[in-house]
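For this view, one protein chain was removed and the others were kept in their places.
Entry: subunit A
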Amino acid sequence: MNVRVGDIIKLENNQFVAADLLLLSSSEPHGLCYIETAELDGETNMKVRQSVSVTSELGDPNNLAQFNGEVVCEPPNNKLDRFRGMLYWREKKYTLTNQNMLLRGCVLRNTEACYGLVIFAGPDTKLMQNSGRTKFKRTSIDRLMNTLVLWIFAFLVCMGIVLAVGNAVWEREVGTLFQHYLPWDPSVNGFLFSAVRTFWSYVIILNTVVPISLYVSVEVIRLGHSYFINWDQLMFCSKCNTAAEARTTTLSEELGQVEYIFSDKTGTLTQNIMSFKKCSINGHSYGEVADPLGPQPKRLDFTPFNLLADPDFCFYDDTLLESVKVGDSHTQEFFRLLSLCHTIMSEEKSEGELVYKAQSPDESALVTAARNFGFVFRSRTLGTITTTEMGRTVTYTLLAILDFNNARKRMSVIVRNPEGRIRLYCKGADTVLLQRLRPCKQDLINITSDHLNEYAADGLRTLALAYRDLTEEQWEMWSESHQCADKEEDLLSAAYEQIEQDMTLLGGTAIEDKLQEGVPETIALLSLANIKTWIVTGDKQETAVNIGYSCKMLTDDMTQVFIISGHSVQRVKQELRRAREQMIALSQTKDGEREEVVEGCGEVCFMKFKGAGKQSQCPPSNRMDNISGDFALIINGHSLAHALEADMEEEFITTACACKAVICCRVTPLQKAQVVELVKKYKRAVTLAIGDGANDVSMIKSAHIGVGISGQEGIQAVLASDYSFSQFRFLQRLLLDVPDQRSLEYPKLYEPGQFNLLFNKKEFFICIAQGIYTSVVLFFVPYAILANASQSNGEPLTDYQTFAVTTATALVIVVSVQISLDTGFWTIFNHVFVWGSLGCYFTIMFAVHSQTLFSSFPNHFHFVGSAQSTLLQPVVWLTIALATVICIVPVLAFRFLKLDLKPQLSDTIRHTQLMCEKKRRPAGGRLASTWRSAGSVSEGRLGARGGSRRSGYAFAHQEGFGELITSGKNMRLSSLALASFASRHSSSWIDTLRRKKHAHTPPSASGECTPALSHSSSVLGCSQEAPTEVETVQDSRMIPTTSTSVEASEDLREGAVSTGSPSVAEKTAQKE
């Protein structure tokens, strides 16, 4: 597709937005459309966008084709939450803001179709602006190799110089004497010139010491690795029919050195599916699976009970269904609350076929649960909610929606049931809600709160539910005060506060933000391998923390969890400092205990590995390196913006690296990359970033290794990644592979790679030293022996050709033996190649020394007959044997000593496994069992439910949707016809949406946004010229509720009550 700026493109439901679009019109009323931005910023809730109202009427393609407006806007930038522009059309100006924009990477949801004008395309899109620069990734081995090759080259030059000097000396002392037999070349007039020539000759002759072929070999090996990754069946996901894919062939060995993993949350750790798991009703907990190891309980079948049930809904505890069936009033009220208290829109395509359009997946899960348990939310109008309760259709009058916001952490609805009773239903965080209950029934409160804690400890997202009966007078009174409070946020929440009191607890719900398969296990395993996992997400703090708990990164028995959420540099600095001080203080007390424990157990291995820790490069606090204890750091995007400033970086990184778990929430894509860069810069560690969405692209690109989750909708991340597979858990296989089963069992085996113990400069020089030793032996042993040896017929073996064949054969044999020693696994290929190379050597040698070749090219193959005459001599074989023994025995002894005195973990494990196999005795695995028990201990600890109380509250909801509903903006015309209720501050819902959003974005990102807020009214007002007019209309509308509704019914064509007037005004203006 060739999308260009200025094109108008049509998007259909569930399609990806292909470029940054200005929303022109949509199939929904008022040019509204819904988008999911999980790909873009990781937030799970739905967002609403609205077109400028003039364009929203350009319904069909013909009209759109006539559209000839001009858009003037800011240059392309990476601010995802901000857009400023101006639409000039028909000699009028309309202000454009982010609310009119559909950004590339979003997915259109709950909207049949919409049309948009391309504002930015291709690399100019905000998504691409956020994705950072593509860098050529190279591994540290590549870099090390480059250094080493330079050194080797220097060594070569040195050798050349030494040999040239040697040549000069020799030519002066001896060569001159030899002139008689061997005159110098005519061009050579002295030993000095001969030396210069010798230098270059040696540089050329000895160029083989520069291991240029090493690059090729390494590349070939990596290519092989990447094929093995592609071929791995255990990294194949049958569900999405996706195999792992190594998209680059140059990074394989880096996989063995990863120290930090940066993981996205949505779609990577989680499946982005919410499911209703458990609930506590009137002190009774439902949904518990009795025995996790027992047979999988049967999934409940709701169809016989409820025709409207959602067939995809899963629930296993049939006692809850029984309770509903017998008509338990608490249970019924519980589900009634769930079916009423929400901001979902429903759509009934055909009878019984309900589709819920939810802003947050949590709500959808809750309402679906209610639906299956017989309380079916059918439809809503401005002032009513129609449900089917146990097969009976009931219509409630919706009196008010007390909208959700992050400070209140709850939402309520006030409804009047058909009998005329007014009731307030409230759902929200237990911490908030439990304080607002009627102080009786303390037992129930305690039990429910215990249940919620239990759920929270299981990593479920909890909400507490409560209701309050209101008398007509109370409602009237509050309604008035509420109206007065209008728009003033503080007053409004005070008004809400006022009525959300004295509630009666109904129970609590627990929703599972479904993790991908095996995520906690993978993270636990990786952390045993000393790999630190950081969650970096654009989602809210609560949801991120909740996921942190459910994937066992955070546990209740962590020493301390620090939350950094300051809004200013000073504040963040302070918070970080305090965290560090506490860590040091706490770890000192803890260290004392721990050392005793370790000594007591006598687990030598643990001590060893503790000692192996490398010195960090962070200068300010050496003490920070030795911090023990489980700390966690949670940092918000706006604080992170400060923490990433140049002078704070170090402070942040020391604090963060001392923590076991780090969660960064509400971060922008660019910040993700910055965090990765920061760790790369300060820790010099190999980093891996894993993500699925377009918002992870920058992070994936900047990490040493980028992993994309494939098999999902988006492919942006996959395209930018180096490796891709479909499940987070495959990460453990990718990192801890060869030999797979062993390294998965002993993740500690991963550590040598991180510390670069297997190939570093020291190892390199050991190899060089060994090489020099070997070459000395290989020259002087044959020299000393052959100088005095003869064939049996008296012909001496001193000749050059015999010596050459002997030395070369000895070399090949020594190298083969050395390779055999280095080979850990003798598969058929190893045999073929080791024996094959020996065979090849002899074959080629005999061929080159053959009569045939000699008779064709006598000057080139003048070794004729050397091979057979040399290799037939027993003394030659004695020489080779001696040289081999002298070369190999020290290596063998050295290795054995190292193995015996300083065994690597891998050696020990190999040893124990060997013993086990040999003796078939389980007792052989002393160390193995140590490790295994260590693993299980930590597993056990992870799973333990701590004593500390913690709220599992997390809700992917955004403020403003209550207003959206009460304003009726998103109602279809049919439902509006019944409208008899209007909200007071209806036109401002979208302002609220935006305002709330801004309040939560990092100041750095939205710093310039504040002035833009002054134009907020023009979003709906459309015309810059008449803001005052719009304001006055709004003001006038505020006074009598009834009159507005009348007006609305008169002007049904305009669709909505609240904005009816400005639309009319505008329409007339256009006509004029």
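Definition applied: a residue touches a chain if its C-beta (ideal position, glycine included) is under 8 Å from a C-beta of that chain, and two chains touch if they have at least 3 such contacts; residues count from 1.
Operating definition for what follows: contacts and distances are computed from a predicted model.
Entry comment: the absent subunit's protein name, as recorded by UniProt, is "Cell cycle control protein", drawn from "Cell cycle control protein", "Guanine nucleotide-binding protein subunit gamma", "Translation initiation factor eIF2B subunit delta" or "superoxide dismutase". Listed residues A:193, A:759, A:783 or A:841: the one in touch with the omitted chain is A:783. Check A:159, A:206, A:477 or A:886 against the missing chain and you find that the one touching it is A:886. Note on the undisplayed chain: of the listed residues A:232, A:254 or A:454, the one touching it is A:232. Only one of the listed residues, A:418, A:824 or A:839, touches the absent chain: A:824. Where subunit A meets the chain that is not shown, the touching residues are 174, 177-178, 180-183, 185-186, 228, 230-234, 236, 238, 241-243, 738, 740, 781, 783-804, 824-830, 851, 854-855, 858-859, 862, 864-865, 868-869, 873-875, 878-879, 882, 885-886, 889-890, 892-893, 895-897, 899-901, 910-911, 914.
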